[in-house]
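All remarks here apply to the structure that follows.
Showing chain A:
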Amino acid sequence: MSLTNEEFRPKIVAFCCNWCSYAGADLAGSSRLSYPADVKIIRVPCSCRVNPMFILRAFEKGADGVIICGCHPGDCHYSTGNYYARRRMTLLFSMLDYVGIERGRTRVEWVSAAEGVKFSQTMNEFVETVRSLGKNVRLGDLRCKN
Partner candidate 1 sequence: MSECTCHQNYKLDTLVPMVGVITDIRKETPDVKTFRVEAPEGGKLFEHMPGQCAMLCVPGVGEAMFSITSSPTNKLFQEFSIKKCGVLTDYLHDLQVGDEIMVRGPYGNNFPVDTELKGKNLLFVAGGIGLAPLRSVINYVLDNRDDYGTIDILYGSRSADDLVQLKEIQEVWMKARDTNVYLTIDRPQDGWDGHVGFVPSYLKELNMKTDKTVLVCGPPIMIKFVLGALTEMGFTKTQAYTTLELRMKCGVGKCGRCNIGSKYVCKDGPVFRCDEVDELPDEY
Partner candidate 2 sequence: MQELISRLKELLESGSVQRVLGWKKGDFTFNPEPAYFNSAEELSEFVYDGFCGANLSKYMIKASNLEGVTAVLLKPCDTYSFNQLIKEHRVIREKAYIIGIGCKGKLSLDAIKAQGVKGITDIKGAEIDGDCNELKVETLYGEKTVSYKDSMLERCHVCKGKEHMIYDELMLESADTLDADRFTDVEIIENLTSEDKFTYFQRELSKCIRCNACRNVCPACSCRKCVFDSTKFDSEQKANVDPFHESMFHIIRAFHVAGRCTDCGECSRVCPQGIPLHLFNRKFIKDINEYYGVFQAGEDIGQTSPLTDYTLDDMEAEERR
């Protein structure tokens, strides 16, 4: 899946919980299920570790999309972490939407350790959505670019 230079290649940060989604991503890898290289994964112990500050920081530094992946509700390794994450991210993303950040740039997805296929599909879809939205110009730090 090589890209021509003209094509826009978004920067995408994926936060994956160690127990489910990161393992799901590993499974996608060992199953050789491809998704764009634009996605870079940051391993966190649990989706509840993801602070809104991290997400805004990513946008500030030029990310075009941010996706949070965790265990399916009810399956959290820490039993309740993703329930908190779900509320936090719902509210945060709703707020970003409210200030004019296209909602396609943010996403929460529950991916289990067995769902390599889902992981790869999700990433393909997400990258496609972000690509269609184009570069993140609304949340970037202008000073970095002068």
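As a selection rule, all candidates are chains of the complex that A comes from, given by their letters.
The rule is simple: contacts are C-beta pairs under 8 Å (C-beta built on N, C-alpha and C of every residue); 3 or more make two chains touch, one makes a residue touch a chain; residues count from 1.
The structure presented is a predicted model; accordingly, all values stated were derived computationally and were not measured.
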Next on the checklist: Given the candidates 1 or 2, tell me which one touches chain A in this complex.
Outcome noted: 2
Checklist outcome for this item: The residues of chain A that touch candidate 2 in their complex are 51-53, 56-57, 60, 73-74, 80, 83-84, 86-102, 106-108, 138-143
